[in-house]
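Mind looking over this structure? Questions follow.
Every protein chain except one is present and positioned as in the full complex.
Note that the chains take the letters A and B in the order they are written out, and that residue 1 is the start of every chain.
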Amino acid sequence: MNPHRRHPFIRVATFLVYFFLYAPIIILVLYSFNASRTNVLFEGFIPSFGPLQTDGSLVTQSPCGPFHWFCELSRNQEVGLAARNTLTIAFVSTLISTVIGTMAALAIQRYNFRLKSFSQLSLYIPIVIPEIVMGIGILTLFSQLFGIINGALGLAGDARLSLGLGTVIVSHIAFSVPFVTLVVQARLAGFDKSFEEAAMDLGANELVTFWRVTLPMILPGVLSGGLLAFTLSLDDFVITFFTTGPGATTLPIYVYGLLRRIITPQVNALSTVWILIVLSVVILLQRLQSREAK
Amino acid sequence: MLKRLRENKSAQGTLLVTPTLIWMIGLLIIPLILTAVISFGTRNADGGVIYGFSLHNYARLIGFTNDCPDGQASCFDSLYANILWRSLTLAFNTTILVILLAYPLAYYVARAQPKRRNTLLMLVLVPLWTNFVIRVYAWMMLLREQGVINSVLGWIASRFGIPFSPLQMLYTPGAVLVGMVYEFLPFMILPIFTSLEKIENALYEAAADLGANPFRTFLRVTLPLSMPGVVAGTILVFIPVMGTFIVSDILGGRQVILVGNLIQRQFLDARDPTFGSAASLILMIMTLIVTYFYTRKFGFGEEIIAV
Partner (left out) sequence: MSKKMLFQLLALLAVFSLVLTACGGGGTKVAPTEAGPKVTSSGFTCPEPQYPMEVTSKEINIFVWTEYIPADAIECFELVYGVKVNRDEYSANEEMYAKLKAGGASYDLVQPTDYIVSLMIRENLLQELDHSKLPVLDTFDPNYLNFSFDPGNKYTIPYQAGTDAIVYNSDKVTAPTSWADLWKPEYAGRMVFLDDSRAVIGLTLLTLGYDVNTKDAAQLDEAKAKLKELTDNNAIKLFDSDSPKTALIAGDVDLGMTWTGEAFLAQQENPAIKYVYPAEGAILWQDNYAIPAGAPHLDAAYAWLNYTMQGNLFWLMLRDFPYSNPSKAALEYAKANQPDIYNAYFNSPITNMPSEAIAAGHRIDDVGEALPLYDQIWTEIKGQ
């Protein structure tokens, strides 16, 4: 029995830290019901349902009542587009970076080849490079590259290569891969090779061994890496800003732009919706876990 | 040919790593080389680059400038050195505070029942999945003069009849520190948790059996075994803090200039990519040096990343 866990200091400290983590979130959610359009101070909930009425900067009545800003949000076309872009980019870049990152981890952990040290070193660069340097560097690279290709192939108009969803995805892969590789590498480090050897002894070739033995055993690491890549991609701002193009705006860029100009509670409503989605995923997961345990 | 591939282990390795290498070389190494080349150039009148080899950008960063009072030829101006130093101390302070806050929580979760452990962990991750900028903005609402904290304090003071004037919390370096700690706290909790979780109950029991009190157990057993987590967390916190500009912009009223702000300004407002590139390289070198010495002493902590 471990007496430490019950130590009151730890419990109090833990509670306080959780409170610290969630106080701003609670405020965010509260303000998404703010009656004041300028959203500087909390002026209470919108009191009544009905046709839209305002009194200065206060909304005194709305067809959606206190949920006015959520209704405004649902009519906001740009948010929908930004959300779709963000998710598309996150999924595609996560998929690709997880695959090639795992491959790279296998290579580094298990093989010796000429470029090994170079590969290892280069994987640490995204971790120490300032995002803005990476962003501008990549932008310059794409611009020069596209300029040359467009000129050489004589592309014009809509056929021209230019910044857009594709360039953002490619950039996201660049900063995700090192994290995937690191995580999978760590998992591989403590790996017991005897299972693989047994499989090979039983006649399986490399590919089958990998698929049926190795992969399932490193899967938690791979999935962890994938989750990390997904999280990084979802919230990226700086690099995305420099590599995006028309019609490829993502949520972080849209939100940042909005926050810099008009700060209405609509932004809060967006965060609230986002938090609700994430929380539902978590709760559903818990239900599934406990159902399985029975 | 496939047979030859099978036999040649080295070629297999190279093949596996090639896609990643393409990405790293193409999108990181080449832009980095470009940055380095530009940093040795000079700025032309319109903000473009005149390629050449000159160390004047680096000299300016360290403090030697030609723009001197009293018409001296060159003199020492610690402006940029101050900024670098300020960023270092902020990163350092943030890391220390984050460790102090993260450790108890990580400990509690690590020693919790397995069923509750996952929920508690997820609760730590949820804020991370909201938008970074919105979280900073939420702190504005808390810290401003008529914000939530001052309103609550004022209400308490009025109940006790104590005179109260609102605290000036927003637009101060303190606000920037709070914002940084808040943003990066989860990145320390997770690694410390992972390393603490690996400590088996048997170790605690053994220590107790040998007569150690809780405090001693912590010092001699828990703390050393959790160091890999602390190290990994430090790297995940220290480095980004050095380069962030959004938090100091929003919470510092744009009066707190860190290296991240400096670099961003050079590329955008000042249109001086040569100076910005030099500052970026210096930032990266500083980060590398700190990381190197830190990991020499404490190890890299890769073990804790294993799931």
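Operating definition for what follows: a residue touches a chain if its C-beta (ideal position, glycine included) is under 8 Å from a C-beta of that chain, and two chains touch if they have at least 3 such contacts.
Just so it is clear, the model here is predicted, and its values are computed rather than measured.
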item: Contact partner of the left-out chain, one of B:F40, B:Y171, B:Y204 or B:F218; value: B:Y171
item: Residue, one of A:Y31, A:F175 or A:F242, that touches the chain absent here; value: A:F242
item: Residue of A:C64, A:A83 or A:I127 touching the missing chain in the full complex; value: A:A83
item: Chain not shown, touching residues in chain B; value: 43-48, 67, 69, 79-80, 82-83, 86, 118, 121, 144-146, 170-171, 253-255, 257, 262, 265-272, 275, 307
item: In chain A, positions touching the absent partner; value: 38, 40-41, 56-57, 75, 77-78, 80-81, 83-84, 87-88, 91, 136, 139-140, 142-144, 146-147, 156-158, 160, 162-163, 167, 219-220, 223-224, 226-227, 230, 241-242, 244-247, 249, 254, 256-263, 277, 280-281, 284-285, 288-289, 292
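Please note the rule applied: only the chains that are shown with their structure count from here on.
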item: Distance between the centres, which are taken as Cα means, of chain B and chain A, whole angstrom; value: 18
item: Residue ranges of chain B touching chain A (in the complex, touch as defined); value: 6, 9-17, 19-21, 23-32, 34-35, 101-102, 104-105, 107-109, 111-112, 115, 118-119, 122-124, 126-135, 137-139, 141-142, 146, 148, 182, 185-186, 201, 204-205, 208, 214, 217-218, 235, 239, 242-243, 245-246, 259-260, 263-264, 267, 273, 277, 280, 283-284, 287-288, 291, 302-307
item: For the chain A and chain B complex, residues of the former touching the latter; value: 2-5, 7, 9-11, 13-14, 17-18, 20-25, 27-28, 31, 40-42, 100-101, 103-104, 106-108, 110-116, 119, 122-123, 125-134, 136-138, 140-141, 170-171, 173-174, 177-178, 181-183, 185-187, 189-190, 206, 220-221, 224, 231, 234-235, 237, 251-252, 255-256, 259, 263, 267-268, 270-271, 274-275, 278-279, 282, 285-286, 289-290, 293
